[in-house]
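First the structure, which I've put down as structure tokens, then a few questions once you've had a look.
A single protein chain has been omitted from the complex, and every remaining protein chain is retained in its original position.
For reference, chains read A, B and C in written order, and residue numbers begin at 1 within each chain.
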């Protein structure tokens, strides 16, 4: 099996999807001629033509709005937003329109649109190239939200997303684009939406993360393991619908939880996880639920390394939780 | 002291603010000539002229975008979005621009803008006239989020908001517009941003709510009181910054919490409250943290009464929590 | 930049000598006239229903019948329509039954949108009428996208996108027209400039001398027409649709018309506009104008006029009483259609609600929404 980085895995998924279903169209800013500023769509226009892979005008509300219309017109749109920071002008089209179409039409219409976007920080990008605003999407029913943390999952989940009858917000931590590598089959396969993955197993603390923070937590978990603290490390992969079973069964076992995310603490998705646990597994808890998150400021440029949780900060939180 | 309904209290606050500071301008769709579709701005154009109170084109991103620019130009804009459901096209201007201006300019610029909008449901308005999406704003630092539940607070908080050096999202539960009444002074006064209010006192269960749900909880709390369950009922009034002290001290006393909101459960602001409690007051807890919320669907039209928490549903949750 | 005069075939005064445009023979004209009348009756009845407290909201079409019926009549069945909440006439003309339209007003168990949306949010996949969102202008880039799909797939079909003068101020208007221009979408943008966006006159909506001129910002044609003239509406839309279907790209049509009634049942237009203005437009009434024409051509007589009116009343009454008799949707429908299949979370919430109802904690919804509810 070839080794691919995250970008190559996504590119492979798009190639597969466009081969197997001619309704699939791929578009966004700089996506066609150039193959995307991160080159995720590299070669697609050349291979499948300008009607299947194309550049759009610079307008996110137009990209998502037209994607909805294309889906209604029988296509399978895979739209790219160049950075997650720039998805906000399309928020209305996503939350009020895309996510509601099936419901508000009484099931007559649906828009199986995939919106892909590079997210998260850690690249000294400042506020406008660092955000992970997944929580403003998990509060919206009708759209799935996924954020794979490795190339294998990225390809499998993207195939699942494109084949899904429901809209999917597909979040790609750009910091992993070139750094994450894995064996990835050339042929299409699905990783199911809605299923978490356990990356480490242990009985002391449950550590929950997604995206880049999975890598950070791997390091932290391995570091505390040397001190005899064994953790369940859960990579959620999908945020909506949440794999509640994976979360709750682990917490019932360990009684201790550390939730790690890049987004700011206030009303981040970690809050939902903590609330779920405090509602459904409270009696198992032997320590306060810890959240290790970005600070409640706008991600800065120079001081970016302070903003994001890093392995030592996570390891400390795990240790404190284990020792509590 | 005159008795005012919620609309009259807001109108009185706007009159006061426009009198005391000529930089204050009030605008939005149908706000000028007509005085707003809910008549909150009634009479302002007549009294203060078309330069201080005016109708805008139908464009929410323009309303908030131009408000930022007016603030930079030295005015004190009070912008109205006709329904909170229609604030989403302005989400980018609010979250990426308004809330960040002070930070990203290194403190050189600030935009003390108030964005007022009628929110919440319970009026058979369907998805597009019922939303309470406060949680997508509490995740954004740099803007205060308030939602008063009675006319006295509404006026005092609106005065504080307009005088504030920071942007404020001012949420007005439209269901209370005519139904809520209170004694309200004619002259200006402040209710501080960031302070919760305790409406009932009791040692068994802490009930936390805001907006219309405060009224629902009052009924529920009074109903369970007859069964001997005494509750602290906390009206948050401000969501950002949260009055953590009010929440935590009550929970430390009661050990039992019911959080009630209109928004859907998934990643609603109740999640943040539950997470805070599970992190900072876990050892006080004697029962799971209950959330009573809207269901995770789009608010329907005909079945709207099922969607929102009502007094019996809340009372049941309180009883179950008390008896746990 | 001065405002251009709108195209017109049939003047308010008459125009008996005008030949109907291709596609409109006397029979077809009569059927369109009938639909305009049915529409006006439906409109009046719906307003009354709300006043009587039997439904909770309505947004009337009166005054805009020619724009709605004329444009919808120009559509082929395979063409896709994106209406707004005001386009009752488009639904009717595309073949939605009065009964189905009434079901939607009540949000009853037979409503095609399952009681999920407020009155006026009709949708029917069967009739290629896309779901309506209450949000102004959001359908515009969507309609561009559907027109793009039609073009990319080489379909012999077009998309018509309805919106009002107010909608032209939204960012989505810009997004939609720009995409349509760049991709030469098979989309016809049909703006009913009815002079008002709730209380805001079109002169405060834009400083441009017309809506039609805005097409020049997107590289395609903008046409201003008399929207109360059924003939010119039909002809212009038909030609634009044909152009779109044959790869000629989009067109923006501005139909000048007037909202004779209130914005909706929540509105009182006497607060913000003069009786004189209303009177001016009353004299341009689209139904009377067509009727005069049909009479002048000898294609209709007084007896027929009366019969059509009487039949319309009867049909509308029957549709409404049938719809009113139907109860609300079942509680479990609350959790359907959020996703193609319910998530485990939604399954749990469904069980929770049914359990609360069974235990009598939550009381069953037994009525469709009425005014003030």
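By our rule, a contact is a pair of C-beta atoms (placed from the backbone, for glycine too) under 8 Å apart; a residue touches a chain by one contact, two chains touch by 3 or more.
Fair warning: this is a prediction, and the values are worked out from it, not measured in the lab.
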## Note on the structure
Of the chains on display, those the missing one touches are A, B, C
### Message
For the chain left out of this view, which of B:45, B:93 or B:321 touches it?
### Response
B:93
### Message
One chain isn't shown here. Among A:77, A:106, A:125 or A:188, which residue touches it?
### Response
A:125
### Query
Looking at the whole complex, which of B:66, B:117, B:250 or B:267 touches the chain that is not displayed?
B:66
## Note on the structure
subunit C residues touching the chain left out here are 1, 169-175, 178, 181-182, 184, 204-209, 213-214, 216-220
### subunit A residues that touch the omitted chain in the full complex
29-30, 33-34, 37, 55, 57-62, 85-86, 89, 124-129, 266, 295-298, 300-307, 310, 312-313, 316
### Message
Counting contacts across the full complex, list the positions on subunit B that touch the omitted chain.
### Response
25, 51-52, 56-57, 59, 61-62, 64-75, 77, 89, 92-93, 96-97, 100-110, 141-142, 144, 164-166, 194, 240-242, 244
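By definition in this document, only the chains that are shown with their structure count from here on.
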### Task
Report the chain whose mean Cα position is at the greatest distance from that of subunit A.
C
### Chain nearest the global centroid, as defined over all protein CA atoms shown
B
### Task
Go ahead and note the Å separation of the Cα centroids belonging to subunit A and subunit C.
39
## Note on the structure
Between subunit B and subunit C, the Cα-mean centres are separated in Å by 35
### Per-residue overlap in subunit C, given as positions that touch at least 2 other chains
111, 116-117, 121, 133, 135, 171-172, 338, 345-346
### Query
Touching two or more other chains, which residues of subunit B qualify?
61, 85, 89, 127-128, 266, 296-298
